[in-house]
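With one protein chain held back, the other chains of the complex are shown just where they sit.
Entry: chain A
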Amino acid sequence: MDILLSTENLTKSYLGKKALNVVNIEIPKGKVVGILGPNGSGKTTLLKIIAGLLKPSSGKVLIDGKEPGVYTKSIVAYLPDTPFLYKWMKIKDSIDFYRDFYKDFDEEKAWELLKFMNLDPDSKVTSLSKGMAEKLNLTLTLSRKAKLYILDEPLGGVDPTTREKILDAIIQNYNEDSSMLITTHLVNDIERLFDEVLFIANGSIVLSGNAEELRLKEEKSIDELYREVFK
């Protein structure tokens, strides 16, 4: 089994407070992993370390056998939970930007996805609603043929119709040679995608395993399990 991502005793502290506390995970290729936990549990910190945006206080992260750096950024497609495009950009500029910087960016796929998401290439990114911005960001992220996709709250603050559209886009564009990490609070909407789940609280993994096995063992959906673990 090819391990795409592994962390070893990964810890991140801010002024003595531990945002991540000795996290050990191994993610093989071809898996969709749900990282679930309440606000402030350390999900985004974990994803940012994997994306190379935060530096661990101690411990180790390896992505495709390499520590976070220029190479890993070329194979990781990261979708943050906030708008991140330059305000001067139009949608078509953001497509050009991704094409210019990422060798694995499939421009044709991006235009198809834009059409699927009903987005106008001439719209300014600042004029987009939260749902539209989320659709654009997801379009850019999924149009890369990355080895690891990191989606931080891809359904955050969007209406149910848009949510369905985003989920369809994830399902249709997911590549089985790659892995995907997804954080969300809307577990019920997205749990059908998960192969594996990690429950995280106070910076530590409190429960993890195969999503289907957990459902059978606990006789609960992942959503119900989430509510029980974090009640």
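One rule holds for everything that comes next: a contact is a pair of C-beta atoms (placed from the backbone, for glycine too) under 8 Å apart; a residue touches a chain by one contact, two chains touch by 3 or more; residues count from 1.
Everything below uses one rule, namely that contacts and distances are computed from a predicted model.
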item: Options "NADH-quinone oxidoreductase subunit K", "Cytochrome c oxidase subunit 1", "ABC-2 family transporter protein" or "Ring-1,2-phenylacetyl-CoA epoxidase subunit PaaB": UniProt name of the undisplayed chain; value: "ABC-2 family transporter protein"
item: Listed residues A:L5, A:L20, A:V33 or A:L54, member touching the removed chain; value: A:L54
item: Sole contact to the chain not displayed, among A:T82, A:N118 or A:Q172; value: A:T82
item: Touch with the omitted chain, as defined above, among A:F97, A:W111 or A:F230; value: A:F97
item: Where the unshown chain meets chain A, residue by residue; value: 14-15, 48, 51-55, 69-71, 73-74, 76, 78, 80, 82-86, 88, 93, 97, 100-102
